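All protein chains of the complex are present and in place, except for one that has been dropped.
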Amino acid sequence: MEWTAIVMQLFTGLSLGMLYVLLALGLSIIFGLLTVVNFAHGAMYMWGAFAGAATIAITGNFWLALVISPLVIGGYGLIIERGLIRPLYGRDINYPLLLTFGLQFIMIEIIRIFWGTSDQPFSAPASLSMPLEIFGVFYFPSYRLFLIGITVVICIVLWIFLEKTNLGLVIRAGTRDPLMVRALGIDMRRIWWLVFGIGSALAGIAGVLAAPIRSVFPEMGIAMLVECFVVVVVGGMGSLKGAILSGIIMGEASSITTLFYPQMADIVIFLVMAVVLLIRPSGLFGKAGLLE
Amino acid sequence: MSSNRKITRRAFLKKTGVMGGMVAFGGFHTPKQSFAQTKEPFKVGFPIPLTGPYGTEAKDQQAGAELAVAEINAKGGVLGRKVEIIVRDDKLKADEGARRAKELIESEKVELLSGNLAAHVQLATNEQAKLHGIPYVSVSQSNEITQRPDNSIYTYHEALDPHMTTQAVGEYVAKNFGKRWYFLTSDYAYGWQMTDGFIRRGKEFGAISVGETKHPLGTSDYSAYMPRILTANPDVLFLDNFGKDQINSVKLATSFGLKKKMQIVCPILLMSSRLGGGEEAFDGVIGGVSFYWELNHSTSKEFVKAFQKINGRPPIDYAGYAYSGVKELLSGFNRAGSLDPVALAQAIEGRTYDNYKGKQWWRPCDHQSQQDVFIIKSKKAKAEYDVFEIIATVPGEGERLLRTCVEVGQNPNAPIRSGLIKK
Partner (left out) sequence: MIGRLTMKETGIGETFGLGNRELRVEKVGWWQRLVELVSRNPLVFIFIFFIIFPFVVPYKALATQIIIWGLFALGYNVCLGYTGMLSFGHAAYFGIGAYTAGIVLIRLWQNIWFSLLCGLLMGGITAFILGYLCIKRRGIYFAMLTLAFAQLLYFVGFQWVDLTGGDNGLRNIPAVPLSIFGLSINIYTPLRFYFFVLVFVASSLLAINRILQSPFGHVLQAVRENDQRAKSCGYETSNVRWMAFVISGAISGLAGGLYALYLHFVGIESLYWTTSGQVVMMTLLGGMGSFIGPFIGAGVFLYIEDTLSVITPNWMIFLGPVFVLCVLFFPAGIWGTIKDLSTRRRK
């Protein structure tokens, strides 16, 4: 096989991995701080795509959709946390999982009712539709390069937020020792609320970014959700480093498998997860004992 | 427990109680129309994938079937009984299809079944139909339904199957384009059958397969497959997938600039895919179809006109299948003069008819409807639905597109009678 094909495949795997990274980050950050497994994450991703489609339908501006979508979905996340999830704190750890599990069906159905069941057309902006020449050797769709780029930017922004701001400090502390933070007098509930919103916003922006390269339809989040869980579990639930690394690994694994044995591409991430969990039970960077 | 919560709970219980009551009393059967009729209505069960990705196609199936029912009712119904069509959602799942069929047969007492879009759902519904001795007319593609052991005296197949499609489209492509063929195949029965069919057909004309890649059903990102395709350097790229997969793979192929190097062929070009994917992505793509509304033929024009009048849009191929299939079976009962399955079979087998697209013929050995296939090419739309042009007609006459009776496990010299239940 020509090396150009392999390099191209690696690039493709990277762009696929970027979507996983965005979704895994959101899921992991919610889990790390709230110990809530957000089963509605896939549905939020889907809503993000639809919010983007709606914005484009009204304004015709992709960049605006990129801004509006995470805001809308983030806001929605804030409402959900406050109204539906907060009452469940203090109960068994499975309850928020089950609640969000049911919630996703409602979210899917709402979209079906208002938008119908078929695909929404969604094109990348013209500026990003041309294939770009890489090293003069092969062509690669510029949108995917954009996807890689913007995910890196988001990760950097997130890192700065967590490492360099006071709020970020509180969040990181809250992940490690929530009791202590509360003992210091900080109201964790507010922080949880905010973090859930951030996680949802990440899902939303992943949806918009995915829309031009994948179809936009009500069930688009279902398969993505399962894959996203696998990525997070492999990375270690609650670990952001793990989410990023795992996302990239899974994207590449899927892409390379496609090159050699395409039918296995769907299943390879499950195999990787099974192997990783059997060797390192808490994932690559997960903390043992978390949510046992 | 604070008293606040208690009140909320109680109020809640009341509300759910009311809602539950409403559901229970609201009635779960579709409201039976009261008409002064001496005979009971003749019910047709029609489970279709209303939810899921093919909701649009399903609605067209329903519209086509309803048109047929209306036409039959206008002429006096079936054996003097008014025909009613009962639509259900099969959710594109096989076990749901089977459950719906059970419900329709046991609860609604339907005497004819049709509908279903996906091949695996058809087969499940067919199972139930065979079990209870109810005729089932399949109005969507499937290779297995006309084969042993799925086939039976109760089973009828109005639509094309992958074999016919590949025979027709393969022939056209082999005659008009290069001989190096590459296949991007959706990894399930439909995809496999299309690819196998094309390879076989291509061989007859000297075409060779320079590569076959299977992709999982529902793949959204096809970029991983592009390098292999480009390296293989084919003349023709066959996208043996359906619906959403088709849209995504066509879009991707376009964005990777594949159209400059090869001809893209889809075995079945759906209008909804074309509308969903857009003219840019589909421009220049060719494919096969059983029917396109701009077909220049007398019965087609009548059908399109009648359909458009009621539904405000032209019919897609699935509407045509449903229309013709249901009409054939209902009129078959009338010609048979009874509900006896053997009499029905005799009234249909060997019949030549033209409901909406040209000459069709019911082959007796397997109840497959022989028909022509049209090759269409996507073009820039001049009007909302004017998205294809018919560039060729591949005739189905003389069983040239069908598998032989022996190939499907049936006796070429006798009509199919297997599975007959003694009632």
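So that you can tell them apart, the chains are marked A and B in the order they are listed, and the count of residues begins at 1 in each.
Throughout what follows, a contact is a pair of C-beta atoms (placed from the backbone, for glycine too) under 8 Å apart; a residue touches a chain by one contact, two chains touch by 3 or more.
All values derive from a computational prediction rather than experimental measurement.
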{"item": "Which of B:Ala189, B:Val210, B:Ala343 or B:Ile390 contacts the chain that the document leaves out", "value": "B:Ala189"}
{"item": "Hidden partner chain, touching residue among A:Leu14, A:Ile154, A:Val230 or A:Ala253", "value": "A:Val230"}
{"item": "Per the touch definition above, residue among B:Ala94, B:Val173, B:Val285 or B:Leu330 touching the missing chain", "value": "B:Ala94"}
{"item": "Residues of chain A in contact with the chain not shown", "value": "37, 84, 87-88, 91-95, 97-99, 101-103, 105-106, 108-110, 112-113, 226, 229-230, 233, 237, 263, 266-267, 270-271, 273-274, 277-278, 281-282, 291-292"}
{"item": "Absent chain, residues of chain B that touch it", "value": "8-9, 12, 16, 23, 26, 28-30, 50-51, 88-89, 93-95, 98-99, 102-103, 106-107, 119-120, 123-124, 127-128, 131, 144, 149-150, 188-189, 217"}
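Heads up, the rule we're going with is that only the chains that are shown with their structure count from here on.
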{"item": "Chain A-chain B separation of Cα centroids, rounded to whole Å", "value": "36"}
{"item": "Residues of chain B touching chain A in the complex", "value": "50-56, 187, 213-216, 218-221, 223-228, 231, 244, 247-248, 252, 255-257, 272, 276-278"}
{"item": "Chain A residues touching chain B - in the complex, by the definition given at the top", "value": "1-2, 4-5, 8-9, 12-13, 15-16, 112, 116-119, 121, 123, 129, 131, 138-139, 141, 143-144, 210, 213-215, 217, 219-220, 223, 254-255, 258-259, 262-263, 265-266"}
